[in-house]
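Of the protein chains in this complex, one is absent; all others appear in place.
Chain lettering (A and B) follows the sequence in which the chains are written, and residue indices restart at 1 in each chain.
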Amino acid sequence: MATLQLKNLSMHYSAKDKALTDVTIDVQAGEIVGLIGPSGAGKSTLIRCINRLNNPTNGQVLFKEQDLTKLGGQSLRKARRKIAMIFQEYALIERLTVMENVLSGRLGYVPFWRSLLRKYPEQDIQQAYALLDRVGLLEHADKRVDALSGGQRQRVGIARALAQDPELLLIDEPTAALDPRTARQVMRLISEICSERGLPAIINIHDVNLAKMFVKRIIGLQQGVVVFDGKPQQLDDSVLTLIYGEEDWNQTEQQEQELETLREIA
Amino acid sequence: MLNINDYPQQWEKHSRTQRLLSWLAWLSFVVLCVFCWQQMNHQTLWYFVTDAPNQFADISSRMWPPRWSYMERLWQPLWDTINIATLGTALGVVMAIPVAFLAARNTTPSQLLVRPIALFVIAASRSINSLIWALLLVAIMGPGLLAGIIAIALRSIGFVAKLMYEAIEEINTTQVSAITATGASPMQILDYAVVPQIMPTFIGTTIFRWDINIRESTVLGLVGAGGIGLRLNESLATLAWPQVSLIFISILATVVFSEWVSARCRKAFI
Partner (left out) sequence: MQSASDYPTTWRKPPLISTPSIRYGLWLLAAVYLFFAFDSVEVNWQRVWEGGERGWRFVQAFLNPDFTSRWSNIVDGIYESLTMTLCATVAGVILSIPFGLGSARNLAPTPVYLFCRSFIAIARSFQEIIIAILCVALFGFGAFAGFVTLTFATIGFLAKLFAEEIEEIDPASLTAMRATGANWLQQVNYAVQPQVMPRLIGLSLYRLDINFRESAVIGIVGAGGIGATLNTAMDRYEYDSAAAILLVIILLVMLAEFASGQIRKRIH
């Protein structure tokens, strides 16, 4: 059974501005999908349509056979807490502590008074500590987020997402704001965690090489339409041209390799 | 490169019509000012104005030296003045918080109905000076500190709510998305995604307004709403200039003190 099924999903801002058209994708349990495409192809829109941060104009989002597009209010919030999201610019609450940010992943589960007084249930706190240990930030629990580095912040973002006990991860450009080394570490952490928990994920990523390295299945999006769906090995020049447009791909790759060797030497 | 003589010898920042237009604009502005000046002064008695330096010398000589012994009657009204400002600010801020959330585009429950009402409350509170509020309140509930406190509070609502709702409208929306995505309820989103982001503005605005309110509450006594202004009014009515100068000195000291306090608070909290 597929964890997530998108059926003919479309989102049109206006008649001319079509962010997504007829997207149909199945994501199996435990599967990590990389979503690639040029900027403006609708990658973020697609991800945000799944947990209804954006409202699709047409089609269905079936999550564990429940159509999310039909939900609203309480039932939508119940569905959302099982779908965790990791953001490009971390989207942490800068002025709160690391612990509060991780615990905010439990907001969908706790009543308002508990979240207001920061009196979370014992097992939530225990789980939050365990997650912070997993991402290597245990000693930073009481620091304010704005005192952390970029890589550390993204780890807090990951811990917050996992605190939701998610059954699906939506990851929007997790490495865009990070340097190459930290980017790889973060991607490795994410893929490790996903395989530990058998957690399916959709990772929206602009760096094709990084995607190839960590992902078993790639979906190419071009102007809101799925133009490729296959294994990373199938991503050849013709496919890249199809997704991104004309460009000398070998040269880029060659340069990339040179840069890589340079980095390794350094 | 050309010979130096081939380049134009004239350089103008603006074209001819631009200059003409800007001259016309300036001219009409000057004419307006002159006209206003004449209208404003058509009832002015120039004898008094030309006599002002003599008056100034006269009043200054009467003011000096201040009557220091009067100070013992000023401590209580000074204490009242500070209390009017502090309690008034607190009351005003408490009322401003809901108004700000109702007025901000991204948190208001209804753009069509609630937001315009909230904006009108803000505008009305801001356009009416605290002295006028005090005038109304003294007429309604009688003279005393309470009228002063409420007057300060009513004036502060608009000020604090305006700066706060602007801050609410400018918050980072991805943080709101992130909290929304966890399945949080609207109240939880407010608590976790909105409030922490506007906290610095809120504290800064409150301290700033308290500082202004100290100044404003020094004059509320003129219309009977308590504080040092009461003593000022009495002293002016009896032309007791040495007392007036002492009152001025104590007001100055209070204002300097409040500025010091607010600078310390700002440093501590932000």
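Just so it is clear, a residue touches a chain if its C-beta (ideal position, glycine included) is under 8 Å from a C-beta of that chain, and two chains touch if they have at least 3 such contacts.
No experiment lies behind these values; they were computed from the predicted model shown.
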item: Which displayed chains the unshown chain touches; value: A, B
item: Identified contact with the non-displayed chain, of B:Met95, B:Ile149 or B:Leu246; value: B:Ile149
item: Residue of B:Asn129, B:Thr173 or B:Thr238 touching the missing chain in the full complex; value: B:Asn129
item: Where the missing chain touches chain B, by residue; value: 32-33, 36-37, 39-41, 43-45, 48-49, 52, 55-56, 59, 79-80, 83, 86-87, 123-124, 126-129, 131-132, 135-136, 139-142, 144-146, 149, 215-216, 218-219, 222-223, 232, 236, 248, 251-252, 255-256
item: Where the missing chain touches chain A, by residue; value: 97, 99-100, 103, 118, 120, 122-123, 125-130, 133-134, 141-142
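Methods note: only the chains that are shown with their structure count from here on.
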item: Separation of mean Cα positions, chain B and chain A [Å, integer]; value: 47
item: Chain B partner contacts - residues on chain A that touch it in the complex; value: 48, 51, 53, 77-85, 87-89, 91-96, 100, 104-109, 112, 115-116, 160, 164, 170
item: Residues of chain B touching chain A in the complex; value: 172, 174-175, 177-185, 187-188, 191-193, 196-197, 199-200
